[in-house]
Each structure stands twice: as structure tokens, then as C-alpha cells.
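Shown here: the complex without one of its protein chains, the others still in place.
When the chains are written out, they are named A and B in that same order, and each has its own residue count from 1.
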Amino acid sequence: MSQYQVLPGPEAFLPPAAASMGNVLPDPGEAHIEGRIVPEDEAYEVFARKVLGAKVPTIFPGPLVLWKWNDHVAEKAKAIRELANEAPMRIIPMADYRPKYPKIEAAVEINPNHPNLTIWHNKIDVCIFIGVHCHQANLSLKIIRGGTNCYTMAMCAMAGHEDACLSFRDADLGKIRKLIDAVKKLKSEGVESQAIPFKQFKLSRAGLVDQSAN
Amino acid sequence: MSKEKIQICEDLADVMPPEYQELVATATYGNQDRGWKDIGSSKELIEQHSLCAGCPESIAFRYILASLPAPEDTVFVGSTGCTSLVFPHVAVHNIHSLFGNQNAIASGLKRTLKSRFPDVEKDVVVLAGDGATVDIGLDMTMQSWFRLEKFTTICFDNELYANTGGQESGLMQKGFVAKMAPKGKNFEKVRLAEIAREAGCAYVAVLTVSKPNRVEQAIKNAIYVAREVGPSFVQLYTPCILEIGKQSMEGLDEMKDSETIGGRFVQKEYITDEAQKLLDSIKEETKARKKAAKEAKKSVNA
Partner (left out) sequence: MNKQVELKNKRIIASKHVKLGQKNRMDQTYTDINDIFFKAEQTPNFLTGSEVIREAIKRCSVGTSVAYPITPQSEAAALIGEIYAEGYLDEYFRGESEFAVMGQCAGAAFGGHRVFTTTAGPGTLRAMENFPMWAGARLPIQVCVTCRGVNSPLSIQPDTLEMYYLLETGMLVWHAETAQDLFDFIMKGFIVAEQPDVHVPIAVCCDGFFVTHTKDTVDLPPLDLTLTPYDPYQNPQPVMDMETSPIRMMRDPFVMKSNYISYATHASWQQEIKAAVERSRKHTIPLLDGLIDEYNADRELLIVASGTAVSQSREAIRLLEEEGIKVGLVKIKTIRPFPTEEIRRVTKHAKHIFVPEFNVVGWLAREIKAIIPDNERVYVGPHVCGGMTMPSEVIVEQIKIQLGMETTPLRM
């Protein structure tokens, strides 16, 4: 039976969960690309190519890396920032999972209940989820695949995500650093970022910080 | 979780939405003297919600959240009803699960947290509507009291089923004409406070949410007693202005009317001797602590 391919959408009004199509998660040391199990190292390069080839590559950090709830998170957050600077990639946080009322600010946040709004608003064509709980990541990935043409990737701390177009598993600091290295390596080989120039937004307790002065 | 852990990673702090930056900067996690007076001067643990404008449940939520002695180690259990529209926006862990089983959930949760964290006091607080507490869930409400489960039960008594459109509930007044009581309710408002007392609650309070200091005291008492003595119960009148035909500004008057002599919600408390002793000693301690703090401040200034 032919393998179900996890490709960017818009796929369907309600696309199936890839696991229900027979896609199986990678084992330790492996990753998957569009449903195909590959050695993990192969996926780093594909990640870097996708990011550098994209117009609006974006990192969606989740609560597990945004909040300093244990001693190791700060280092991961630092590496994520470094990745964003290196590529460059935008950072749009998923601070928590609540159905935010009355609405989200699609320019500066993403929410698992309607992640498509953030993708559409910012015209994001490539993204990676890091530090989002698996359940909420799977909801988001599926809704994005259903309604947008964004290429989704996931750096998952547990078993990985079939609903992403590309997924790592067992994420730790070392693997986030490998993402940076993969980007650096491709750049050193002459691959240039196609990202539309942008300035990372800044928020303060009062709201959006006007950076036009600097 | 210690207050120190409720922090945003520095490297990603400046992309976090303002309400979270604010939460970290000025919320009163870890301050044992927190209370309703912090409202206005510090970040509250509740964001926007979708209750009706002027619904007294919203102010009740704000007072309760401001009065928790240790929100950083509190887990809420809710139930289906208007309150469940608020809970996703509350900055403490909370569980919904099903309509009416809140005290069963809390029983399992409290025992588990006690066994997983023997050295940390994890407060479990149930907050549910009158339909959930008295009608569909009365069995589990009372059985948790019989078993002397050590958590606090709060009932938002709006004397009807608000979320489904204003049907009769056990806590509705006799004679009130409502959906499913087309000829008027034909039995008395259930005497839940007395049931709570007889079922084993060491601390019971009935009041409206018209006066924040009273709400604060009742919530604190209830949680302290649940930590050390046994189950506690607080019944708060939070009139459903939508279903009793009031304007958004009229909730407060409704509560004030109901708590005057002869009203349904004249403030009352039932406290066991053991619970009273505990509350007295906490009062003394707090007084002494505040006095010492004042003196320390004085000596610094001098």
C-alpha cells in the first residue's frame, strides 16, 4: 500500500491524522521527512534547506521553552534565539494553549486552536515547532496542513509528530544546536537565505515596542 | 512551583505577549499576605473572559484568585457551567472533566498531590455552580465530605442553571418561576450549608460577593482549614443577572438586598472547635508577622 505523504496543504476541509493513514513515528536516532523514516542526520540538512529557501521561515517556541520552569530550559531558549539570528527566522511564541478571548494578535502570537490565522496573517511558508506539548502540537500541525500551504517541522522532545512534514524526536539542547550547525554549514556552502528582510518584533509590558527609531 | 520558577526565559522574553510579561513582573505569586487589595496594583491571575457584562461571577473569580494563600501551589477543579468559560483564562492549573464530578476529581487529585509532594502543601480548590454542586453532583460533593477529603469546595450559587438558559435548580428559591419550573419551584431552597456542616465540613461559610474583604477572609479560612483539619465549604451568592432580568449594574444591589436581615444570604459560618483554634492561631501569627515587618521597616528608616 502506498505511503501517505505529509505535504504542505491546503489539503482538505478536515485532513486525516497521518497516524490513521498508517504513518509510524521514527525510532531514536531517526526522523521522518514527509512520512518517510530517515536517519536523523539526513533531516538536519533538509531542515536547513527548507529554512534558507523560505520567504518567511518562522520558529514557534512553546511553553516548554518559553518558561523557565526548570534549570535546562534557559539554554534551549538561548539556542533558539541563536537559530533565529543565524538563519534568520522569525520567532512567534505559543505562550500557552488557552482559547484566547476575544482574539489573538496573529502578528505576534500563535494559538493551537486556530494556528492557521497566524500562518495566513504573516504568510509563513516554513515553520518549526519547538517546546510545544505533543497534543497541542498535533492539533496545530493538522489544522495548518488542512488550511495553509506552510511546510511544517517539529523538534519534539518525545516521540515526534507524524502530522508535521518533517519531525525530529527526543529533542534536547544538542539537537537544537545541530539545527544551527546545519544552517551554518549550508550557508558556508554558498546557500543564501531567501527570507524577506524583517526586524524581529519586540514586546514589552506595555505592548509592541516601536523599533523604527533604532 | 516556587515563585522563582514562574519566569520567562530571558532570551525569549521580548517576544512574549504583554500579559505574560506582566504576570511575571507584578503578580503576587509567593506572597503569603496577598489579598483583594492587590487588585488594581498588581497583575491579576485572570485574563479576559466571556461572562455576561456585569456578571457577579467575574468579580467573585477576581476576589477568590486574589485571596488564594498560595496560587503557585494551587490546582482548581471546575465543572460545566458559566464558570467554565473563565477557567481557561486563569493562571493556575485547572481541570474541567465532566458536569458534576468535580469533588470526585478533587478527591483523587488531592491524594495524588499529597503522595507525590509530601513536603509541599498543594491546595486543591473546587469551584462549581449550584447545579453541579447540589443537583447532579450532590452525591460526590457529600461523599467527599463524609470521607473528610482535605480540599475546599466553593459553590457559585446563582440559584439556577445559568449556562443552559435559566432552569430550576435545587438552590433556587421556592416559588420562583423558571424554565422547567413553569408553575414555580415547589420545594424550598436546599440547605446546603447545613448539609455541609452535618456531612463533615470543618469550616462552612455562606455570603455574597458584595464585600471583598469578607470573601477574602472566607476563602483563606476555608483553605487553611482544608490544609490542616478537614473539608471546607464556601457558598457564594453570585446572582445571574441575565436570567433574573437585571441590568449589568444591578448585581451589587441584588447581593446587598439578599444579605440584609431576613434575606437568603445573611452571612453565616459554621466552624468546628478544632478549625476555630487553627484560625485563631493563624490570626495571631499573621498579626505578629506583620508587626515584626513593620518594626523592621521602622528601624531601617530610623
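One rule holds in what follows: a contact is a pair of C-beta atoms (placed from the backbone, for glycine too) under 8 Å apart; a residue touches a chain by one contact, two chains touch by 3 or more.
The model shown is predicted, which means the values in this text are computed figures rather than measured ones.
Residue in contact with the omitted chain (choice from B:21, B:42 or B:74): B:74.
The missing chain, though absent from the display, is touched by one residue of A:7, A:107 or A:158; that residue is A:158.
Summary of contacts with the chain left out: across B:13, B:59 or B:104, the touching residue is B:104. When you scan B:31, B:94 or B:267 for touch with the missing chain, the hit is B:94.
Touching residues on chain A toward the chain that is not drawn are 1, 14, 16-22, 24-25, 27-28, 63-64, 66-67, 69, 95-99, 101-102, 112-114, 116, 133-136, 138-139, 142-143, 146, 158-160, 162-163.
By the touch rule set out above, chain B reaches the unshown chain at residues 1, 6, 23, 47, 50, 72-75, 77-78, 84-85, 87-98, 101, 104-113, 115-117, 122, 139-140, 143, 147.
Rule of thumb we're sticking to: only the chains that are shown with their structure count from here on.
Note for the complex: chain B touches chain A at residues 1, 5-12, 14-18, 20-22, 25, 47-50, 88-89. Within the complex formed with chain B, the residues of chain A that make contact are 61, 65-70, 73-74, 76-78, 80-81, 91-93, 95, 98-102, 105, 108-109, 200-207, 209.
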